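Missing here is one protein chain; the remaining ones are kept as they sit in the complex.
Each chain gets a letter, A and B, in the order it is written, and its residues are counted from 1.
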Amino acid sequence: MPAMGASPLMPFQRIELDGVAAAVQEQFGSGISLERGSRGVVLAIHLKEPNVLADLSKALFWDVGCSFGGLIVEEHADRWRLCYLFLARGSGWVEVVLEVPATVQAVPSISAGVHAADWFEREAEDLFGLRFEGHPRLGDFILHDQIWPEGVAPHRKPQRKSVNVHQMQFRRRPNPDWRPLLVVQDPGSFAMPVGPVYEGGIGESLHFMLETVGEDVLRAVPRLFYKFRAVEKIAEGQGVSDVLLLAERFAATSSFAHSLAFSLAVERICSLEVPKRATNLRVLLAELERLRHHAGAITGICESTALAVAASQAAIIEEELLRASCKFAGHRYLFGLNTPGGLRRDFVSRDFETLIGAVDRAIEDLRELEDRLHFTSSFLDRLEDVGVVDPSKARDLNLVGPVGRASGRGHDLRRECPYGGYDSYTFETPREAEGDGYARLRVLFQEAYASAGLIHQSIERMEPGPVVALCESFIPGAALGWAEAPIGAALHWIRLDESGIVERYRAITPSFNNWLGFHAAVEDFAFQDFPIILATFGLSATECDR
Amino acid sequence: MIDAWIGGALALFFILCACGLVLSAATRGVYSLRAFVVFSAACSILMMFSSAVALASGHSFAIDLWRLNGWGRLSIRLDMLSAIFLFAAGLVYLPASLFVRNLVEVRFRGRYPTRRYGVLHFALMASVVLILVASDAPLFLISWECMSLLCYFLVNYEQSARMDVRAGYIMLVMSEAGFLAVVVAFLILGRGTPDWSFSSLAGMAEHLSGGAVWGVFLLGFLGFGVKAGLVPVNFWLPRCYTAAPAVFVPVLAGVTLNLGFYGILRLDAQLMSNHSLGTGLFALITGSITALVGILYATTENDLKKMLAHSSIENAGIIVAAVGASLVFHASGYAVAAAIALTAALYHMVNHSVYKTLLFQGVGEVEAATRTREMDRLGGLARLLPGLSVVFLVGCLSISAIPPFNGFVSEWLTLQSLLRSAVLLSSAVKILFALCGACLALTAALAVTCFVKVYAMSFLGIRRGDWRKVPGKAGRTQFPLAYLAVACLLLGILPTYVIPVLNRAVEPLAGASAAASLVPPFFTATPENQQLPPAFVNDFHNLGAQTGRHVLPGRGLVVMVRGSEKNPVVFAMSTSYSFVALAIFLFVTWFIATRSSRQRSVTRHELWAGGIPRLLPEMTYTATGFSNPVRVVFQAIFRPNIVEDSRETVAVHFRTAILRRRDETHLVDRLLLHPVGEAVGWLARLLAEMHHGRLNAYVTYTLAFLLIILVLFRLS
Partner (left out) sequence: MSFWFWHGLKKGVRSTHYPRKFESAAGVSPGRPVATEFDSATEAVLAAANCPVDAIVARGSAAEVKLERCIYCQHCHYGNPHLLEWNSDYEWTMAALGPGKYQPLPGAYHRSLHVMVVDAGDCGACLHEVKQLNNPLYNMHRLGIFLTATPRFADVLLVVGPVSENMRVPLLKTYEAMPTPKRILAVGACAINGGVFGRAFMSAGGAASVLPVDLLVPGDPPPPLAILHALLAVTGRKNPVAQMASLEGNS
């Protein structure tokens, strides 16, 4: 773990690929073979046998300092292919590949060393029936034990995706024996259920068991996946353009970032060169989305603290940005723009002018709002020192996006693993060390301003040209695409067959990462802080559930 | 004639007591139980009867028993103060007698030796009556000592393994200490008296010096305060109430607690009518603190019985605060205000006896049916014990002073009399009154929280523990509880009939009539009848204060605190009228709701719980959770010690258990008991060090001692 000195904000440090290779070679030389990666991955570490996996991941995460990206499980006819993604800051994605015969039912768990992998393993266990040995808490994750029997593994190949659960012979009535896993042991403790139908007006469907003895939340682990629609399974067997629709629509508040990451993956497979103008436009649209998302998140924070006027002002800013998006791109949530190879439409300079006008107005209003909020002590009291995630915990739980950056992490894919032309842009990635609600709010504001700066830059360097490169043929194989979605790092990974049909699609979302760490912020804070902490995290359940 | 009635009733009482005692000792099994119930109920009815006759006629009954050489006569006298306490005792003893039968039949069949219980029960009953009617110090003190010992035996009665024997022991020690203090108080008071009757003691009191007045007052106050449960001498009370058998606790809370107030009133208010402002203030402050401490611990307590014990402390505090206010008014010469405060105290005392008996019996029922008293484990009792849940609700409403039940009237009167401090001259005293008033107001608010929690956590919601309902006959339990619930309601809606009765006892003590101020004669007052200013009467007539005048006897149905000429009405209320209004309102609402719309259809659905498939007991509020805000706010008083520990598998990330333990030491234990214990321990160690076992040392001690004595003798 990097030592935190006087300033907890470590400067951006690049992790050299050779260093990574040397480190793992030295420690695990005989058990692994290294390979230069391709299609989005810079280094592939193939494991010859499963038993070095846990140590290797631990070494990569803690000693080398990589952050954890996610786990991709693939079922082939004769074998399982498990691919653990790690990000070597500044150099690119490193994958650790473990292949085991299809008959094997259990693989070692890495969660004890890399806690961030906890949920990924539970997900794979629920959906594929793979057992992760050494993981203490498997089951009852995506397939809730209240309604699902054991051992379904719906993502296995033989399972037909079109068969609705109701046609499977499942138990319809909720399981009467189900009991929540309660951890707090005190004679007066109880679990306050929140959700899944949100009690506070409008919110996404998710469910919490807030364990408490009154006043303070002692443990809060969300029960998610009420919205699980099995996007990855639905995508299987569909063409790229259909899957693009899915990628765009499973999490609308950051739809452009997801469709972008997906398109980048497809472009890597087809070796498509995206035209310069399209690259610029993508930056512009992605930052427009980020700006709008952050305005929405700020609205949520103001709402949660019951600061009605500020919430209304922020909501107006957000709605104006939605309208500006609609006016500019024809859709309020920027659907239907991305396509592998570029964008589906072009814009004229008048469009840019109106957009810039709207963005500048929004930034002006946001600055005014921020100034006022800085002087509203009742508001700050409810944010400061509330929901604190300290930097070491943020690293431990691999928090990404603005939440991670408010806890001192520098994790920003636009900078750490540049894509889509971001390396030619200049922008600030704000970081804060406090890790409390107020730090998260400040990061949101700063990022919104940075996004506006990026929009300006992209319009300034806009040069005429085509906006799309058409894809002639698909080369079968897999590729990784990524983007820094408003909430954090989004990874899309696909494997195509020769006719361009998706064999396996995997979306690793920032919300999934951050929900895992959310409990760290809530625990030991009072009940009434819960909605505020929830708002400052600004997470999306649909993005997590897929 | 009246003498004969009262004397006869009392004589019959003692005869029946003796018969009951003998019969329950001599018979076995069912017969023993039947004899017990019949005789005990008869005795309690006689208690009520004799006191009712005395109160109705306003005639005190007195008789000499026999002479003791050098100590004067042993005599008994049933005056108005005694009569009120006697009536309250009878009121409680009746359901308590019937309750024994229920509980024994439901729960203790076969393993509860009723014989011994019967003997102790009747002996206690007799000693209680003797205390109340004794009119001289020796008889009073002897009966008092008997009562203390009998209480100890009864508390330790249920000799099961889980019982805390120490609880009874602590109670005995405290009672004896209190008794000694009282004896010393009487000795100081009666120095040089020809006989020890109360009347001559009262004469002696007039010649006491200021210091002696304080001494007698404090000794008596704290000595009797032990029984009444006052801070700081009440630490025995919660322990002992919790340990006492369920059939006996109602008696403890409803009868013997009152004896403490009786003693305080007898000694500190009646015998020493020349007390100063300071003693009254002392009582007021002690009472307020007791009330607040009591309710704080009651609110955070999760054991039903212990919670009720703490709540008894709270009520004792309120009563004593009112007594203190009365003493202050009396000392400053405001006789009417003193009378009102004293009325409030007595009223609250009677009310507390009634509803606390009801609640303790209810808890006894709950424990019998579920074998647990833990609110964290209870829940959903309303569905299992519907009858009990209704009467228990009445008890909770009464004790949390919700109109139209009785607790409201007496707490209202208490707070009103504290508000009358405006008439006092000294601003320091005014400030003290205001602070105590605030204290009591906070107490009242917390009491509501406390009993909302009690009722909600035990009777509403869903069952949280793994207990099962013990089968038993529910019907039998209803009568005593329903009787008490009706008493709660009547005492609540008919204060104008209760206050004149209480006034009989108050008038001689305070030297003024409270009824004249509190219950104006609206039914009898006409412009011709010039008791009240006509304009004033007219105003109230316009408000309808005469409604019911031709149907009901009495002075009226409005209770008010009357002020000076300039400000004739300080405060007025009528629970009677508001009860009628409330009843009509509820009926009309019900009528409209059920009859008005034709196509009304009632659908019943599951509880809405955010859409989770099934609401489980572990997802509902616990009693601890409900009262935790109070715990957090008053952290400085509770000083909890929370130990948190966690277990995990593999890594900290995978916690499997967060173990929490919290202990707290009661405020009184922490500030008084433990330091005293430590001091005693230190002294003992010091003494032990002197005991070396060497002969020379002992010889030296003896010599030194002799020398000192000689020197002192020489000097004096």
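Heads up, the rule we're going with is that a residue touches a chain if its C-beta (ideal position, glycine included) is under 8 Å from a C-beta of that chain, and two chains touch if they have at least 3 such contacts.
As the structure is a prediction and not an experimental result, all values here were calculated from the model.
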Touching residue (missing chain; options A:100, A:138, A:315 or A:471): A:315
Sole residue of B:466, B:606 or B:663 that reaches the chain not shown, by the stated touch rule: B:606
Touch with the omitted chain, as defined above, among A:58, A:276, A:332 or A:456: A:332
Touch with the omitted chain, as defined above, among A:14, A:48, A:76 or A:344: A:344
Contacts of chain A with the absent chain, listed as residue ranges: 144, 146-147, 154, 159-166, 168, 174, 196-205, 225-231, 233-234, 241-242, 245-246, 249-253, 255, 296, 307, 309-310, 312-313, 315-316, 318-319, 322-327, 330-333, 335-337, 339, 344-345, 372, 376, 378, 468, 540, 542-543, 545
For chain B, the residues touching the chain missing from this view: 603, 605-606, 608, 610-613
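In this section, only the chains that are shown with their structure count from here on.
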Whole-Å gap separating chain A and chain B, where each centre is the average of the chain's CA atoms: 63
Complex interface listing, chain A residues touching chain B: 111-113, 115, 118, 134-137, 146-147, 174, 176, 178-180, 182-199, 207, 209, 211-215, 218-219, 396-397
Contact footprint of chain A on chain B as seen in their complex: 302, 374, 376, 609-616, 618-629, 631-632, 649-651, 653-662
